[in-house]
Structure formats: C-alpha cells, structure tokens
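Of the protein chains in this complex, one is absent; all others appear in place.
And now, chain A:
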Amino acid sequence: MISLAGRDILHSWGKFVLTGIGLGLLIGVTLSMAGIYRGMVDDAQALLDNSGADLWVVQQDTQGPYAESSSLRDDVVRSVLGLPGVARAANVTYLTMQVRQSQGQGEARDGQEVRAMIVGFEPGQPGEPGYLVAGRHITRSHYEAVVDVRTGFALGERIRIRRHDYTVVGLTRRMVSSGGDPMVFIPLKDAQEAQFLKDNDAILNDRARTAANPALNRPGVPGLLEAIQASQAANHNVNTVLVQVQPGVPAESVAEPIRRWKHLEAYTRAQMEEILIAKLIATSARQIAMFLVILAVVSAAIVAFIIYTMTLGKIREIAVLKLIGTRNRTIAGMILQQALGLGLIGFIVGKVAATLWAPIFPKYVLLEPGDAVRGLVAVMLICALASTLAIRAALKVDPAAAIGG
C-alpha cells in the first residue's frame, strides 16, 4: 500500500516545508528556552566547580555568598585552617559591578563597559581560576587581573575597577557567576578595597568627624587618632572562606564543628548546589517553565489549525476515498502521518535554528541532547494530539458527499 500522507506531502511540499519552517522557528524558541534554563543550571554548577571548594564558610544565618550577602572577618580563615580534616582554606570576595575599559585603550572599544563579577582571591589558593586559555596567572600583589573571555577584554588591556586600573594578564573560560556574568579575578586585597572603599569626600568627612571627637583625638595619646582613622579606612572583611577538605574526609564532618563552635554557617557542595539551583534560579526556572507550557500550547494550536485546514481542503477527496472503500483508519493514519511529518520538519528546523542562534545569546544557552530527544517526543505527541481535531472532521465526512445531488 502506498503512503497517502507521503504522496500528499510530496505533492504540496512547498506549502508543507514553509509551514514546517514557521512551526520550526517556534520549536527553536522552545528549545532555546529550555537551553537558557540548562545554561543557568550549568553556570551555577560551573561557579561551584571553578571555586574548587568542598565547603563554603559564610556569615551565620545567611545563605551566602551567592544567594545572599555574607560578611566575615578575614582572620576567620586561620581558625578554619586549624580544624581537623581541612586541607586548604582561603578568603574570597565577590562583587558584581560594571567594569570599564580604561580610557585611551584604543578607539573602537574606548570606555567599553561590561557587567562582571569581581572575584578577590589569594593566588595559589582555592578560588583561583582553574585554567587559563591565554596569558599567565596573577603574580603581583596589586593591579593585575585575569578575566573570562566573555568580558571581551584582551591580554594587555587595562580595565578600571573603582579608582584603580588593572592590567589583564590572563584569560580564562566558563568562569561565570550564577547569573551568567563573566568573572574578573583580582588580588584579594584589591578586591576588599574595591568592595568597601568609600569615596574621597566620605573619607575626609569621616576623618574630620573623628578628629573633632575629643574622646578619640587626645593630645596626650600620640598616634591614637591616626590609628583610629587608619582602621576606619581599612577593610578586613571577606564574603566567604573556601575550604578544601583532606582526601577521604566527609565535608559534612568539617562543616558541623564550624557551625557549632565558630558561630558561622558552612555549606557543603550539595547544599550550595541546592541553594543555587532550587532557590536562586527557581523563579527564573518557573518563568521559563511557564514559557515552555505556553509555547507548547501555541505549537499545538498552530499544528491543529494547519492540519485541520489542510484536511478541510481535501474533504471531497476524503469522501471519494471513503466511497471507494478506504478504511477509516487509513484516512486517520494519513492525517496523523502528515501531522507527525509536519512536526518532524518543524523539529529539524527548530533544532538547527536553536543551534545556530544559541551562541548569539548574551547568556549561556546549553542545548542538551537529552532535551532534544524529549523535545522531539513532545513535538510528536503534540502533533498527534493536534491531529485529532482534523481526524474527527475527516471521519465525519459522509461518503455520500462524493455523489452529487
């Protein structure tokens, strides 16, 4: 038996392909939405992977450093290092801000701004970028930076963070915040200053207030005022302490005494993943899920409408087919196959389109093969469901309609 659906598709392939392309672009948007969600999850996991930590020690009663702000004294790291089972621990700061290219660095990108997460780290310690694609690691104590390639900055360029210029000495890849912003790594001391630095007017104002306070400005105690003013301008806080535990030691066994005795919060990798994925990007995930549902309904409506219209255009042929003895299931099969064919064309177009436009998105779009398979199954189910309307209309056709009068 010949394939009636196949012959019909071949006969009007232009109409079919154009319709498939239209549907495919819609499916491409759907796949991209799923890819955006996967990209967010992957960004979050990349953030955790790149930190190289087994434990995150943060301010008590917070879910920092990524989901909430967290502030710790920078000497906490020393007491953490003394705990049994800890292999390495290091202070890290995170600050999301606009990073500018310094003026005078070429005409085309002069003054370009990039939203980035500034990471202050101690070279050679947890928190350092894992690998470089170009350049070198930071070797100086101040004013050098390693940047993610997505910032668009090049080796040797100078970038401005707050009041200081930094030279880009290394490039890294896939170092992004949970929000997908590329990272800029700078020395911890510089990052602490950048994070808590007041402007000059505020510093002058604070100094004047302190000097005007007779309790702090005692002529009989030389050096007191300077010491107080210096402590006001300095910052000894960090956002988290990243901890690597010794091989074979469960992270939770180190986390538990930190919570109990240090009055701090400590999160294991699994707990941090839960915070990032289930809490930080949960709203975005629900938003995307809503879009996916709406797009699925719209796709189903479009397929149903197209197949229904195409079927109505063949009512006379269907009546003739029924009159000459074609089984209902053959006619239903023809319509179903056309709907599935349309879905398949749409899916192929959608997959190609999503793959082509994914790199253009400002944030990471991760198109997973598993999602593509699930998408194909969903498209086929939607098309099968959508064809029922047309099949019902076709089965209602009276073969007597082929006979005039």
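As a working rule, contacts are C-beta pairs under 8 Å (C-beta built on N, C-alpha and C of every residue); 3 or more make two chains touch, one makes a residue touch a chain; residues count from 1.
Here, contacts and distances are computed from a predicted model.
Looking at the choices "Outer membrane lipid asymmetry maintenance protein MlaD", "ABC transporter ATP-binding protein", "1,2-phenylacetyl-CoA epoxidase subunit B" or "Cytochrome bc1 complex cytochrome c subunit", the name in the UniProt record of the chain not drawn here is "ABC transporter ATP-binding protein".
Within the full complex, the residue among A:G14, A:P247, A:G325 or A:P362 touching the omitted chain is A:G325.
Of the listed positions A:H11, A:K198 or A:H263, the one in contact with the omitted chain in the full complex is A:H11.
Contacts to the hidden chain, counted on chain A, fall at residues 1-2, 4, 7-8, 10-12, 316-317, 320-327, 330, 398-400, 402-405.
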